[in-house]
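Note that one protein chain of the assembly has been removed; the remaining protein chains are unaltered in position.
And now, chain A:
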Amino acid sequence: MNKKEIGQRLLQIIVVLFGVSFLTFSLTYLAPGDPASAMYEASGIIPTQEMLESARLSMGLDKPFLMRYIIWLTNCLQGDFGTSFFMHREVVVLLMDRLIPTIQLTFFSLLITVIVSIPMGILAAVYKNKLPDYIIRGLTFFGISMPGFWIGLILLYIFALKLNLLPVISSGMGFQKVILPAITLAIAMSAKYTRQVRTVVLEELNKDYIIGARTRGIKESVILIKHALPNSMLPLITLLGLSLGSLLAGTAVVEIVFSYPGLGNLAVSAVSTRDYPLIQGFVLWISLMYMIINLVVDISYNFFDPRIGKKEVAK
């Protein structure tokens, strides 16, 4: 990926962000009820007609839809996402507060996923259609079929309530609060990822150069470690990057189960209280994060596979 392509991608991200912003903005106006009364309802006040009207004026609701969108967008571009209806704090501040716990959670579950699924996937690929493969594949079926919130509740019941090892509510500080949510997320994710690792490694093991190495009598273990694995790293990194998205989505449910103070938890409460500025800010923020992650994954190709860069130069 050269500079020009990165530039193109950044441009594309900006275009998509505009689309996303328009979508979220119009979405909140499709909702039943008007934002002014929603704002009062969110803070538990029953508004009078005058209060509603002045609120509508100050929120700019008397202007046409497109005008409102443009005003809102210019504010966003200046870093002002508005103030939360319900929590009466700036949306940016709220989001930043919750960002770090969510990144922590994502990082730990990603770590567990990598530690668990890469060896499992390789094992399944090497022993294809033998006992270890069947066991691992069976386990992955369990993993993808279990709802994350159920795993979370069961873990909570066993480790927090019965064994008293870990806290029930993950709201304090420290490492302990991350363990159970991270494991919960990691179970579903490692199931998916193990299957992908298996497919990728199997594909690599069926390539000509591996067959060549076998015919030359090179030990299977050497073939695997020196030849097959380094070459299957690239698709594995891509897939891991892509699964980060589903991880971000999964956090919402798991954060609710463990009362974990992350972005997903904030989003769910924002949606249930109809806190429109917060919802808009959150959706924009998440999609920006998601697209940047994808871009970074694409750029990392270059680093792990120099061939891609060279091919372009050759062209």
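Methods note: contacts are C-beta pairs under 8 Å (C-beta built on N, C-alpha and C of every residue); 3 or more make two chains touch, one makes a residue touch a chain; residues count from 1.
The working rule: contacts and distances are computed from a predicted model.
With the options "Putative transcriptional regulator", "ABC transporter permease subunit", "MaoC family dehydratase" or "Hydrogenase expression/formation protein HypE" in hand, the undepicted chain maps to the protein name "ABC transporter permease subunit" (source: UniProt). Screening A:A36, A:L110, A:I136 or A:L156 for touch with the missing chain picks out A:L156. Contact with the undisplayed chain is limited, among A:I6, A:L73, A:M146 or A:L166, to A:M146. For the chain left out of this panel, the touching residue among A:V16, A:I45 or A:I225 is A:V16. Although one chain is not displayed, chain A still touches it through residues 12, 16, 19-20, 23-24, 27-28, 30-32, 141-142, 144-150, 153-154, 156-157, 161, 211, 214-215, 217, 245-246, 248-250, 252-253, 256-257, 264, 267-268, 271-272, 274, 279, 282-283, 286-287, 290-291.
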